[in-house]
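Only a single protein chain was left out; the remaining protein chains are all shown in position.
And then subunit A:
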Amino acid sequence: MHVEEKLTAETFPAAPERATLEGKNKFLGFWLFLGGETVLFASLFATYLALKDKTNGGPSAEELFQMPVVFMATMLLLTSSLTSVYAIYHMKNFDFKKMQLWFGITVLLGAGFLGLEIYEFTEYVHEGHKFTTSAFASSFYTLVGTHGSHVAFGLLWILTLMIRNAKRGLDLYNAPKFYVASLYWHFIDVVWVFIFTVVYLMGMVG
């Protein structure tokens, strides 16, 4: 199939993200990138686990973490993962408007998550938990902050795709782009599942 061919719901392929050679390459290359991202976050998690009790007189995990904020953030991000599933569902059905709508909702939920995280970090700084306070603080901010910057990047990425393709509609040139962006968004949620478990919940258990 030609990349820029004008398609209809009838002629749109079942797996639009891999219908062209470019799409196939993008798909494979992006998963390789996600494997690399796994290693990046693995090293940050390992560092955090090694240093989490070295508080150097500053606040400890148990003193800092508040369950309600973490719970809210988790629900927002988890729901945004589902809304991007809806977006891809509509992409496969060749419904560009609904895909844009659901990606829009995903971006809003993601922005809510980011807002909560910024609020949380400012609270911590007020309580004397700064980047250079202790080894615990440094490894905490590096791990959770790297995740947060991934969320920010993902939001900008999806938003850029939505705006760039607003008038173009859906074709086999941009379907892989949307698909890969949604994979990235799910991966951010995968990392968050481990962050809320390993950092926050295990931190509150003590």
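One rule holds for everything that comes next: a residue touches a chain if its C-beta (ideal position, glycine included) is under 8 Å from a C-beta of that chain, and two chains touch if they have at least 3 such contacts; residues count from 1.
Operating definition for what follows: contacts and distances are computed from a predicted model.
One chain of this complex is left out of the view, and of "Urea ABC transporter ATP-binding protein UrtD", "Cytochrome c oxidase subunit 4B", "Anti-sigma factor antagonist" or "Aspartyl/glutamyl-tRNA(Asn/Gln) amidotransferase subunit B", the protein name its UniProt record gives is "Cytochrome c oxidase subunit 4B".
Residue in contact with the omitted chain (choice from A:V69, A:V85 or A:L116): A:V85. Hidden from this view is one chain, which touches subunit A at 1, 9-11, 13-14, 18-19, 28, 31-32, 34-39, 41-43, 45-47, 49-51, 54, 67, 71, 74-75, 78, 81-82, 85-86, 89, 92-93, 135, 183, 186-187, 189-190, 193-194, 196-198, 201-202, 204-206.
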